[in-house]
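Notes follow once the structure below has been shown.
For this depiction, one protein chain was excluded, whereas all remaining protein chains were kept in their positions.
After this line comes subunit A, so read on.
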Amino acid sequence: MKQFEILGKKDTRSGFGEGLLEIGRKNPDVVALCADLTGSLKMDAFLKEFPERFFQAGIAEANMIGMAAGMTIGGKIPYTGTFANFSTGRVYDQIRQSVAYSQKNVKICASHAGLTLGEDGATHQILEDIGMMRMLPNMTVIVPADFNQTKQATMAIADHFGPVYLRFGRPVVPIFVQPDAKFIIGKADLLIEGTDVTIIACGHLVWKSIEAAQQLAEQGISAEVINMHTIKPLDEKAILDSVRKTKCVVTAEEHMLNGGLGDAVAQVLARHLPSPQEYVGVNDTFGESGTPDELMVKYGLDTPNIVEAVKKVIKRK
């Protein structure tokens, strides 16, 4: 089985910050807006180098999204930055009308997504955002897996015309994507080849899925691992090619089971290749305060939960 070297450890939001700075240098049309979370979003470097292209919106997210939509008229490529909760639920109607329906080239960049936001608790731990964003016509939804991939995705979305939701997070996690990898929107990464089960994951759950596959290999179970960094448009071919071979699937995400990656994969399988599926995700409940690691264990999003789900789904074949 392919072994993954840990190249370092960093937070994915820092990948966003570096990617924004680099794409800012390459593309003068890139502008950034932030709702009073410049440090948290790691947008300071962009602000320092391009103060005239940085717009501090204050704690007024609805206006920020509306302005970003307006800024596209005349050719700018606005990147908005705030926490995932305030990037989606708080401004759903603004995104729906001024961005998605109006087909505006806005990049909605969302940090501190999911339970790993940690101690701030459920008010800030949004677990519904992928669902909300993937329901919107015209919207592309990207959830990169580590620092390098977040940086690559941040740069890649500037070359894609249309609304994008880019979701990343706060905790320091292993880096395993090569720094020179090419990020292709809508093209899943097949990380590990296997024959007994397909594990499809996004975001922080991708590394945990790699760990799960290693543990399963020791127990004689061959797991295929796919990093589904683009939830919409979904790489249906990657799913079907894999599940045709393995005959069962486990999806893993730091999101509500309703509406997330698991739902998206299930839709594809239901239409083309009905197969046993188990889900790793949050089951219709809000989060709470705690450390990121504690929360991932308590809410069933840890490596052993993936291993367990794999064993369960294989029995259903």
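In this section, a contact is a pair of C-beta atoms (placed from the backbone, for glycine too) under 8 Å apart; a residue touches a chain by one contact, two chains touch by 3 or more; residues count from 1.
Assume contacts and distances are computed from a predicted model.
A.B. asks: There's a gap in the complex where one chain should be. From "Transketolase", "Aminotransferase", "WD40 repeat domain-containing protein" or "DNA ligase-associated DEXH box helicase", what does UniProt name that chain?
C.D. replies: Listed in its UniProt record, the absent chain's protein name reads "Transketolase".
A.B. asks: Of the residues A:Gly19, A:Gly66, A:Gly131 or A:Gly287, which one touches the chain left out of the display?
C.D. replies: In the full complex, the listed residue that touches the missing chain is A:Gly66.
A.B. asks: For subunit A, which positions touch the chain that isn't shown here?
C.D. replies: 31, 52-53, 55, 57-58, 60, 62-76, 78, 93-94, 96-98, 101-104
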